[in-house]
Each structure stands twice: as C-alpha cells, then as structure tokens.
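Only a single protein chain was left out; the remaining protein chains are all shown in position.
Chain lettering (A and B) follows the sequence in which the chains are written, and residue indices restart at 1 in each chain.
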Amino acid sequence: MPFGLLKYGLSKDYPAQHHFTPSSTELKKHYDVVIIGAGGHGAACAYYLSKYHGVKNIAVLDKGYLGGGNTARNTAVIRSNYLTEEGVSFYRDSVKLYQNLSNEFGYNIMMENRGQLTLAHSDAAVRSFRWRAEVNQHLGVRSELVDRQTIRELVPNLNMPEDGRYPIMAGLWHADGATARHDAVAWGYMKGACERGVELHQLTEVEDVLISNGRVTGVKTNRGTINCGSVVQAVAGTSSVVAKMAGIKLPVHSFPLQAMVTQPYKPLLTPHVSSPHVHVYVHQTSRGEFVIGGGSDPYPLYNTRSTLDMKESLAAAALELFPFLSQARLMRQWAGITDMTPDYSPIMGLSPVENYYLDAGWGTWGFKATPICGQTMAELVATGKPPELIKPFELERFYRHQQINEAGATAASH
Amino acid sequence: MNEFETTAPDSGLRRSQLYRTQQQGGAEFASLNGATVVKQFAADDAQQLKSLAMVDLSMLPRSGFKGRQAPEWLTRQGVEIPAEPNRATRQQDGSLVASLSVQEHLILSDLQITAGKPQQLENDWQMDADTACYALPRSDSHAWLLLTGEHLRDMLAKVCGIDFAAEEFANHQVAQTSVARLNSILIRDDVQLADGSTVLAFHLLCDVSSVEFMWDCLQDAMDEFGGKPAGLAALLA
Partner (left out) sequence: MKILNCPLNGPRNISEFIYGGELHEMPDPNRCDSREWVEHVYFHENAAGIVREWWCHSATSYWFLAERNTITDEIIRTFPASEVFNQRVEFTAVEGE
C-alpha cells in the first residue's frame, strides 16, 4: 500500500484535479442563476440544475466556505417519521434519494441505516406516536409503536427504571432512520455540480440584492456586482438578514442549536435514540463517539458560542438514558444558528420578488431534506413552477393560515 | 387556638400535600387549628432546628392581594406595607407582610397562629369594581415550608443561585427565584427558639403541586449537613 501511494504521488495523475472551482477564478458579469449559500442545500440545488435541467451557468456564493455553516454542524440524523401528510411525503422522498446518493455521486457519503427510536414518557406521547405510526405507514414509511420489551431488545443498555421520574412507556421505532457523513453530502453535490460547469465562489458575501420592477436582476457582493436571471437564497441561520436585502420579511427567528461529542468508545449503541421529553438525543458514530444533542437555546442569537448551561442539561439528560456515559469525556461542543419557523416546517418556493426563490426555515431539521430540497428547488428554478411536493411549504401558507405543524414530531430538534 | 390536639392522623379536615411523605418519614401527627400537622419528627427536633431543618407550615393561614390599588386598600385595613418590593414587614399582630411587587402583597400568619390579619383581610375583602384590589388566596395554591439552621446558607447554595450572605441578604429581605428549578418565594425571617437563641430562617413558598419534589430535593441537599425535617411542636414551644 505505501508503494501504491508513492507510485501515485510520482505519477502525472497527482495532484488530482480540483473537486471544486479554484479560488483564483474571477466572478463573471452574468450568471443565469445565483445561489446564495454553499451549504448542502445550495450545492444540491446547483447539482440538480446542472445535471438534470441543463442549467450550467450558475454561481454558488458563500461568505465562508463550502459546507461550513449548519451543514458542518448538524448531527446528521436522517428520518421521515413526521406527522403531517405533507411533511412525511416530503422527507420520505428525501430518505429515498439519500439511499442512492453514494451511487449517484460515485462518492461515499457513509450512509448508515441503523434505525431511530423515539421514546414516549407519557400517555400523551404514546397517543401521538400511535398517530404518527399510522400516518407514516399509510404513506409508505417504516414506523411502528413498540413496547418496553422491544425497546430493551433494540437498545439493551438503555436505562429503563419503572419508578423513574419519567418512566419510558413505549417507543416509536423507525427502521428507515439513518445517518450520513454531513460534509460528504455537500462535497459530493458540489463536486458533481462543478464538473458540469457550475462555479463555486467561497469568501464571497452577498451584501445586497438588486431588484427592478419587482424582479431580481443581480446581487452585490464584496467582490463586485453580478447580474443574473434568478436567485436562490439558501443561507439557513441568516435567512432573515438575506431576505431583508430583497425586501422580504420572514416568519423566522434565529436560535443557536448546540451539540457535543464524547471520546470514542467501542461499538455500544446501534440505533439513534431520542427523547423529546427529557430533551436529548444520542447516537454513536462509526468512529465510536457518542453524539449528544437536544433543544435549541432559550433565546434568539446570531452567535455560535457554546454554553455551560447547555453542556450541563444535555449531559444530565443523556445520563438519564445512558448512565454508563458518566465517566465519558467530552471532546467538543459547538453551535449552529438555526432558522426556526412557527410550525417547524421549512419555507420553500416562490417569494414576493419575481425569480427570487426561498429555501429557508430549516431550523434544526434541514440536513435530512438536502437531496429532495435540492431536487425540487432545481425544478422550480428551471420551470418557474413549484413542484407538487413543495407547494404546501410556500411562504404564502402563513397568509392562508395553512401551517404544517411538525412541532411535535421535531421536539428533540433533529 | 394554637393547642395541639391528639387525634387520629386521618381524622383532620385538612392535611398537607406532604402528608404521605411525612408519614413514611415517621412523623407524629396532631390536630392544630382544625388541620392535621406534624407535631414531631424526632425527640431532638429542637436541636435540629438549630443546625438544619425544614418544617412544613402549609396548614398555617396565609393570603395575598394584588392590583393597582392593593396598597391603598391594605393600608386602609391597617396593614403596614414594606417601603419597597421584595421586602417584608412584621405587623403588630405578629403576621408578616411581604411585597412581591409594588402591587402584590403576601400575608403570612405568625408561627403561633395568634395573628388575626390573614383571616380578617380575607373576610373583609369584597369584589369592588371601583377598587383595583383583587384577592389572591395562597392557602391552596402554595405550599409553605420553613427552613432553619446555621447550615442553611450552605444548603441553599446547592439549590439556588442567590447569594444569601448576611451582608448581602438582610433579615426580612425577599427573593423570588428558582429553588431546585422550581419557582419559589424565599423570605428571610430569623426565628427565636425556645431557649431564647435566634437562628437563621427562611420561609419558602412554592407551587403546591410540586412540593413533594421540592421536599425530596431539599432533603437531598440537606443530607450532607445532617439536615432533617422537624415538627411544629419544637418551633412553638
């Protein structure tokens, strides 16, 4: 193997071609499409536009680096066991796309189908899980209510005292639940897009959106002004700030969401375990680290500092479920800024500005939606018509009082 | 009025939310003022009050009033109102009035239950459209514990974020804060014991439906200092 490496190093294949646009590339004067934000969502949209719709004159702009926002910070939970018909159908199609994504890219995204278990600690939770399981099964999602005995078999080392303050009464078992390498998803999409002529411009911040007669005509950046036919904003935490440049107000509040990981251990925990009641979720990565996440910060903020309060409450809740972690050392704690909507569903689709498209309101749940959101947003940009799957998620739904309430199915924030 | 009567513990008309917990803790019950209360936990209750103890006062009278004109109305009834919020004032009859805000006041009976004010105010109050003063009865909404003893500050430091050092927190000062993660009212009101000595004490009022949780948390926090529950007899002696 070392010889193989040496041979490669000396061959003319090395250094390998750039995956992405070289940073020296100048901005052009005009693009057909400008995508603000090179997270998973922006990259996916560029990929599907260039591969399936023949739109290749695209610039993806990011004020930081490719996949350096929430795409780099999320806990990679992929699932579709939501509550509403619109939500379940949408996320179900995303999970399907994820299943084939490594093949689609020719690039390993390390998809792991280990299932997800959500715990019910009250009668009300059991009732809502039964409801979710029914909706899920009806829409072709593997989801079922399981009893304590089954929970014990699925997760033998889960702490299940009968007389605890919050006894575990039942669970919602979601065999389709999975995780994937979050960075690889953004890289895979961007690589595929760049191979088809899309340009990625990092360290390029959009400072203003140019509009004439109610129609978007370009964007002003720290590297100059560019004209374009249409714009997609996919900036997650700063959705309100960028939308405001286009004169659009959103039903969004930006809250930090924190998570942390322990030192690595041998494999101990197979599925992802989540408890909306004690506000924590835990899974063990293939590297052996335990990932611990939970609820958002208690007040809005555009600052990714970590807090001791959150470390304490996450640790307390995680120990409630897995007391054996009491000796574990924490290696990292971090935060991302999440764009929370009142109904815990995203905002995708048309905006009040012509040819300006919204991909926002992803809050604490948007990683799992990356493929389907990219695919449907690309169709929207290419055809100007919102695909059926995302029509219900348009900004107008608030004016029609047709919110898509996923608050209950998102309670442990992932 | 304040005499203990020996009756069967379950014969009283009223008893504390903590009754079963106290029963398990080996309490000796008696009837006081028409309610079943803990007379004694152990023979050395009096000693316990000096070091670290909690006493359930939930069966003692208390009341409250709130509204823009509550201060005027209370003054008219002869209540001496504290000069600023989060202070308490001892009344002539021995009851204690705490200002929770400019417009909200809490009235606690004295430990001997000789003060007439809490009951009298409740009797005299009438709904009156012209006077913005509303009754806020506290007997059923709030549990009432008395915490005493020289180790009290150390114990409170474990369950509450406020600095109760003597120079920071004077007698009759009030803190409305979080104790063991439950919203609580804390009023410093040092008490004189039977042997004439004065000991640091706080009234703690919290939501009655969570008081069993509070009791367990306080017990847990007290353990390392040898703190225990005590009965009312040692306090009234």
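Heads up, the rule we're going with is that contacts are C-beta pairs under 8 Å (C-beta built on N, C-alpha and C of every residue); 3 or more make two chains touch, one makes a residue touch a chain.
Computed from a prediction, not measured in an experiment: that's the story for all the values here.
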Residue among B:Gln17, B:Gln176 or B:Gln219 that touches the chain left out of view: B:Gln176
Among A:Gly9, A:Gly164, A:Gly247 or A:Pro298, residue touching the chain not depicted: A:Pro298
Listed residues A:His138, A:Lys249 or A:Lys385, member touching the removed chain: A:Lys249
Residues in chain A touching the chain absent from view: 238, 240-241, 249-254, 298-303, 305, 307-309, 342, 398-399, 401
Residue ranges of chain B at the interface with the undisplayed chain: 85-86, 100-101, 161-162, 175-178, 183-185
